[in-house]
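== subunit A ==
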Amino acid sequence: MTYIEKPVVPKVVKLEEPTATERKILDMMLNTGSDIYQGACKKRGSTCKDEYRKVCGVAYMDPKDMAKIGVSNWDSVKVTTDWGEVTVSSVHSRDAPHEGTIFIPKGPWANVITSHETYCCCDPTYKGIYCTVERTDEPVLLMADLMRAVYKKYVEDEETIPELKSLGEMPVYKKK
Partner candidate 1 sequence: MKIITLTLKKKSQIALEFDELIPDKVFNWEKADFENYQVPVGNRRFPLTDYFDIEVEGDAASPEEVKMILDGDFGRVKYIGCKMSAGEIIVNGDADLHCGAEMKGGKITVHGDAESYAGREMKGGELEIMGSTREFCGCSYIGDWRGMSGGKITLHGNAGKQLGECLSGGEIFVKGDCDILAGIHMNKGFIQIDGDVTRWPGGQMKNGNILIKGKLGILLEGFVYDSIVVDPEIDGKSFSGKYIKYNGDIAVNGKGSLYLNAEKNREYL
Partner candidate 2 sequence: MEYILKNGIVYDPANKIAGEKKDVMFKDGKIVEQVSSDAKILDVTDKIVMPAGVDPHAHVAGPKLVVGRIYRPEDSRKGVTSKTDVCRSESGFSIPSCPATGYRYSRMGYGTVTEAAMPPLEAKHTHEEITAIPNIDITPLPLFGNNWFVLQWAKEGKIDEIAAFVASWLRIVKGYGIKIVNPCGTEAWGWGGNVHGIDDPVPFFDVTAREVIRALAQANEMLGLPHSIHIHPNDLGHPGNYPTTVNSLDCVKDIAKNGSKRNQTIHLTHAQFHSYAGTSWRDVESGAKEVADYINNNKHVTCDIGQVTLDETTTMTADGPMEFDLHELNGLKWANKDIELETGSGIVPFIYSGKAPVPSFQWGVGLELFLRIKDPWQVCLTTDHPNAGPFIRYPRIISWLMSNERRQEMMDNGEVRVWSYKRTGLGTLDREYDFNEIATITRASAAKIYGYQDRGELTPGYNADIAVYDLNPNDIDPSKEPAAIEHAFGNAMYTIKDGQILVKDGEVVKVVPSHTLWTDVKGFEEQEKTVMEEVMPTFTRFYTVKFENYQVQDHFTPNPTVTEVKASK
């Protein structure tokens, strides 16, 4: 039983934005953190499923920023920081307006691009990271596929990763 397929996000149909000019890449500030959909899905333990991808593999954006790069709800965007790049879905933020910042709930997708710098305070810098956001056609990976593609722990030949079969939405292990 699941409660949701994906977070409920607002849809701003009419965008009054006389000053916006279309851009290819946005320079933005990235914040990550907990979110109620993310929390519920994670602690229920449904991390392999599409639901987790829908609650964590998303960038909550100001509708005006989305308009600038021409994306609408659930389109893919590539977010790049000094620490890495990841493809997530863009959705309208329910906390908008916050032009110039995006929010990705904490989870494997956000981790790829957050800073591990602790500055001797033990805590990584999960918030306030400069990033760029651009439109992409790449799909957002499921959790298991993302972990495999990014960390490659049990992959023999890294070149083959794009061709490997998806690990799917259920745990994969050999039963006795």
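These made the cut because all candidates are chains of the complex that A comes from, given by their letters.
The rule is simple: a residue touches a chain if its C-beta (ideal position, glycine included) is under 8 Å from a C-beta of that chain, and two chains touch if they have at least 3 such contacts; residues count from 1.
Nothing here was measured: the structure is a model prediction, and the numbers come from that model.
**Student:** Subunit A in this complex: which of 1 or 2 touches it?
**Tutor:** For subunit A, the touching partner among the candidates is 1.
**Student:** Where on subunit A does candidate 1 make contact in their complex?
**Tutor:** Residues of subunit A touching candidate 1: 119-121.
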